[in-house]
Structures are given as C-alpha cells and as structure tokens.
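For this view, one protein chain was removed and the others were kept in their places.
In this document, chain identifiers A and B correspond to the written order of the chains, with residue numbering beginning at 1 in each.
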Amino acid sequence: MNELLGFLAWKVLFLPLLAAAVIAFFLQARPRLAAVVSVMAVVVSFILTVVLYAQYRNYPTVVQVAIPWLSIGNLNIEFGLHADHLSLLMALVVTGVGSLIHIYSIAYMQGDRSYARFFASLSLFTFSMLGIVLSNNFFQMFIFWELVGVSSYLLIGFWYEKPSAADAAKKAFLTNRIGDFGFLLGIIILWATTGSVKFSELHSILAKNPGVLDGVATAVSLLIFCGAVGKSAQFPLHVWLPDAMEGPTPVSALIHAATMVAAGVYMLCRVSFLFDPFSLQIIATTGGFTALLAALIAVQQNDIKRILAYSTLSQLGYMVMAVGLNGPSAAMFHLTTHAFFKAMLFLGAGSVIHALHHEQDIWKMGGLKSKMPITYWTFLLGTLALCGMWPLSGFFSKDAILSQAFDQGNYFLFVIGVLVAFLTTFYMFRLFLVVFLGGAKAHAVDHAHESPRVMSWPLVVLAVASVCGGFIGIEQFVQHQFSPSAEVEPIFDIMGPFAHSPAAAFAGLLVIFFGFSLAIAIYWNATSDPIPEKLPRLSRWLRNKFYFDELYARLIALTQDSLAKVADGCDRFLVQGLMVRGTHGSVEFFGRALRLLQTGNLQTYALLFAAGVAFVICFVLFR
Amino acid sequence: MSASDIIFYIFAALTLVCGILVVANPVSRNPVTSAMFLVLTIISMSGLFVLLHAFFLAAVQILVYAGAVIVLFLFVIMLLDLKEEQRRHVNRVVAALSVIVVMVIAAAIIWTIWQTKLGDGLDSAHLEGSLRAVGHLVFGKYILPFEILSLVLLVAMVGVILLSKKELK
Partner (left out) sequence: MSHIGLQHYLIVSVLLFSIGLLGVIIRRNVLVLYMSLELMLNAANLALVAFSRFKNNLDGQIMVLFIITVAAAEVAVGLALIVALYRRRQTTHVEDLTTLKL
C-alpha cells in the first residue's frame, strides 16, 4: 500500500515537470496543445493528491519514500518525499488553486505570442513548488526553493520586452538571493551541529536531546528565518513583491499571492520545532511589523494589483506572526484560506484588467457592478473574506491568529493584529467601492463586459472555497501535525470562535465595522482620492512606500561605491602598485645595479671572478 | 738543515721575488723589465725542478720558456715599439680589493695544505725524472696525446700566420 502511495507521490511531483519539458521541447509552436498538456498535468496532480489525501485520512501513516542521492563525506542527502498532514494540505492548496489558475490562464493569456512559454514556466513552477512541499530534507528543499525563485523570475519577467518587468524580475531574484544566502548558511550550521538535514531525523534528534543546538540555536533559527523573510517578502526584504506585479495576473495570483510567497511560512511551520523562544519573539515581531507596514502602504496605492500585493504582504505578516506566536497550525490555516480568497481577488482583478484592456489604475474604473456581475459578486465575497467577516473563511483563520496572540498574552501583537484588520477592511473597501461602485470614471468602462466562462468559473469555485474554508476542518486537520494528542475540536462549528475566545472574535468584527464605515464615508461615489489633499504629508509617505526603495537604492549605492573604492584602492596600490610596478621596479633596480658591474673592462671581470672563487672556497672550507 | 734544503729556500725565494718583480716592479714599468724578470723566475723554477729530480723538465723549461717564449715576448715588444707605460691613474680601492681577494684565496689554500698535512708520510721520495723514463712514457703510454699535441702546435702555427696577415677581416 505504502509503495503505491509513494508511487503516487512521485507522480504528483513529476507530472508538471514532464509537462514543462514536453512543452519546452516539442510544443513551442502549438500553443493550444501546450495549454492542454499543462492544465492536464496539474489537474491530474490535483486528483492524485486528493487520492493520497483520502488514503491518508483513512490510514494516517506518514508516507515516506526516498532514494539516496548524494554522499559527500558525512553529508548524506536523500531525494525523498514526505507526505504528512502539513505537506498534504499544502500540496492540495498548490495543485487545487494551481489547477484553477491554469484553467483561468487559458483565456487570460489568449493571443499572447509566448503562450506556450507561459504554460511551460507555469508547469515548471508547479513542479518546483510541489518539490518544496513534499521534500523530506533541507537540502532538497533548498534546491526546489531556488527553482521556485527561478520560475518566479521567468514569470515576473514574462513580458521581458517591458523594461519595468525585466527590472522587477531582477529585483525579485536578487532580493530573494539575500534571504536564500542566510537560509543556506542556516542549513549548513544545522548540518554541522546535528549531522543531519532530514526533517524527521532532526525532529527526533531534538526530541531526544534538546540541548544539541545550544549556543547556535538562535543563529540557526534566525538564519533559516532569513530564507522565509526573502521568500515570503517580510520586512526588510519586502520590496520585491509589489514590483513582482509586473508579471501576468494569473502569475500574481498563483505565485505571488497563493503559493510561492507562502512557501516561507510553510517552511517555518515545517521546522517550527527548531526555533527557540528568543527567535520566535523576533519572528513574531517581524511578522507583525510587516503586516502593519504593508497595510499602511496599501491605503494609498492606486494600482489595483499593487493594493492586492501589499495586502498579500500584510497577510503574510499575519502568518509569520502566527508562527512566531507558537501557532503554526493557525498560520497554516490562514495560509490556506488566504490562498483561496487572495487567488480569487487576484483573478477578479485580472478579470477587470482584462475587460478594461490592461488598465490597472483604480481611479479609471468604477461602475463595473452591472457590467461584470460574476466578478463583482466573487470580488465582494473575497473582500469580505479577506477582511474577516463572519462566517467567511477569513474570519476563522484571522481569529485563530488573534486568539493565539491573546492567549499567549502578547497584547502588543494582538493590538497590531486588530489594527491591521481595521486597515485591511478600510483599504479593501476603498478598492471595492472605487472599482465596482459609483460612476464610470473612464471611457474604457463603457465597453467592459463579463469575462468568458473559462475565467469566471475558477472565480466561482474559489468563492465557494473562500466561503466554506473556515469551518470544514482545515485547522483541525493540520493541528494533528503539531500536537497529535490534543483533543480535536468539532468541525462545522461556525460559532466556535465566539465561545473559544470572544475577545478576539468581537474585536475582529468591531474593527471590520469601523473600517467599513470609514471607507464608505470617504469613498462612496468618490471620483478622486480625498486623502492626499487633507493629509498631504502622510499620503506622500504612504504613496512612496515609506521610501524603502529609495533608501535601499541609496544604501546599495553607498555600499557599492565604498566597495568599489576599496577594490579600486586594492587594485591601484596592491595589484598595480606593489605587484605590477613593484615587480617591474625591483627587476629594473637589480638590472641597473647589475649593469654597473658590466664595465666592459676585462680586469673587472677578472676581479669579480677571483672574488667569486674566493667566496666559493671560503664557503666550502668554513661553512 | 741539509744543503738541499738551503738550496730549496734560495731558489724558492728567488722565484717568488722575481715573480713579484714581474708583476709589480717599483722601479720600472717597462714591459722589457717584466720580461727579464720572467726569465729569472723561470730559471730559478727550473732550479726547483732539478731539486725535484725532474731533470728533463728543467731542461725543457729553460729551452722552451727562456729560449722561445720570452724571445717571442721581446720580439713583440720590439715590434710594437712600446715605450715605457705612462703612469695612469690607478683606482686604489680596486687595487686594494684585488690584493685582499687574492690574499684570501692564497690563505685559504695554504691553510688547507697545512691542515691536511698533505706531505706527511711521503718523504721517502726517490723518483727520477730522467730523460729515459720520461721518453719511455711519452712514446709508450702517452703516444696518442703526444701526437695530438703536435696537431695543436700545427694549428697554433696556422692561426698565428693567419692573424699576422696584414688585412685581418
């Protein structure tokens, strides 16, 4: 049985790669077939994952398959798959949401001249992401981690003829590299201390001997957290994600909202047993700070995709905060529901953009309610879910995180969480009101029409998932992973949160009300944003994202300049001066000195000859 | 101290003094004087050869050197019509350095000879360098080098004739 399951797991992983290879090598000229192959691969992967999941539900034994791959000295690396609660949930999200987005892309990317390339990259991404999810050791995870970065680079820069897209791709890749460097260092230190990179082995080593990481625990935790900071775009490496919106919208939905950016959170949950209290504190604070920062910036953005991107940042901050608050199951829960509604929001935004011929400024939209009913309703559901409206999925997962903060006694982060919830409601309804209600603010709106079915059906499916995701037992399922013995709360308990931690639940609902009212007050029927006039300074700061890009550019220029100066100094004085000039100078000096001996006078030579003889004789006799 | 010892000291002293006068004559700088003292050196050296019972070599020494080589020197001096060498400025530092270097070499070798007691146990010398014995060796064991030597002399003669031709290219 286990063998069959292992085989299935291999298939889940390698089908998308196969699709990517087939498209890249044979189907470049046949875009339709390429799309079919890519969609088939991910759908079959999804079905197989469901089979695996069902099997696992019935017989909850962890599926592990591995083949030895590399053996260098003490370093034994396996190429293995690991299917348990955590990875199955994540694989379901990746293949499920991925399937819908693949299908959506069929219509969205229609007519693009690199149609086949798009699907090849998308399949490559799916493969890499599944590799991260299913890998059973750090080393393999790191490889797929980089592969995900590569496919993200390919997809952000998909329209590489646009300079902004090419720059954004570069920025994303380089920013990720910084985090990955720390991640790799962390893995190496971890291996050097414990001698293993396999998750299950690490777990048992730490369970047997908790002191094995003494001294390096904080360093290892923070370095590994570095990887998550890069991938999940946490402060201070958050700058790449908004720029990544230069990619096609389905890519933003799949990679930069639902799955890849969640990989950092997933990884933190996977190795949550590693972290010591101090680094957990730092992780939680970083998450909370990122959530607040991104939510503030989102308030004054005008590009529909950028608002969603900052919202994603903010929600990722929530998840990281949850991990830091010792609630990985809450983090995974929010990750899952967020994947549903954020993917839906992005697809909805894509639908709007598609209808308006690639117009992304929200102040040139408006009044789309009647033109695009399906998009309108699904977008409304997504917005409510993101804000955390009861009984939509976002309410439950956000409540899980807030109550975690409340239960831990970390009221500071609790307040931040509530504040972020307020800001989220405010900017999401600002977006919603400006885009869908009010009058049309541009001509393009008059010609807008509902997207084709291929695009609207994924929206509907995701809307159903966003509505129901909160009470179908996702959190209970994943809780097994972290506390197998804990008593399982009943599922379909929609009133559960109010009974469990009423403070968090009511605070959440209250701020939604405030945020909603404020947004209505300011943006109902507004044709332009009043905030820049009333609060110019604040608005300018928010609009410019707190000048992080400028600060980084300045900082990088400064370091680069000083490094260049040092290198220039080295080159000038060490290489050019000491080595090149020095060699030539000393050779010339000795040459000139020796030339003095070449007098051309026979007798000088005779004298030198005799002196040489004298020297040799004395040397031989008296040494 | 036997008679032969006294004779050795006399000849040795003569050889060295005349040698010094060849090289550094305080009175005259004329090459002819040097040549004359060279003759004296060679003659006193052939005296030393006699003391070593190398009678044939003593004769050859006087015949070849005093008879032929020195005459050659004198001819050349005469041919070039060399006046007394005008006193030129001698670099004293170089001269002092040369003397020191040469003395170091001489001292080192003499010290070695003295240290190793090279002559001890060999005092019962009785080898006679008579004409008969040398002749036997030259025309017996060393016949081939001897013949080659005659070729060397021939080549030298040809070379000298070539060099002496008026137009040397």
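Please note the rule applied: a residue touches a chain if its C-beta (ideal position, glycine included) is under 8 Å from a C-beta of that chain, and two chains touch if they have at least 3 such contacts.
Being a predicted model, the structure only gives us computed values, none of them experimental.
Hidden from this view is one chain, which touches subunit B at 2, 4-5, 8, 12, 15-16, 19-20, 22-24, 31, 34-35, 38, 41-42, 45, 48-49, 52-54, 56-57, 60-61, 64-65, 68-69, 72-73, 76-77, 79-80, 82, 85, 88, 90, 95, 98-99, 101-103, 105-106, 109-110, 113-114, 117-120, 122-123, 125-127, 129, 133-134, 137-138, 142, 145-146, 149, 152-153, 155-157, 159-160, 163-164, 168. Where subunit A meets the omitted chain, the residues involved are 598-603, 605-607, 610.
Rule of thumb we're sticking to: only the chains that are shown with their structure count from here on.
With centres set at the average Cα position, the gap from subunit A to subunit B is 100 Å. Here subunit B touches subunit A in the complex through residues 94, 97-98, 101-102, 104-105, 108-109, 111-112, going by the rule given at the top. Those residues of subunit A that touch subunit B in the complex are listed here as 604, 607, 610-611, 613-614, 617-618, 621.
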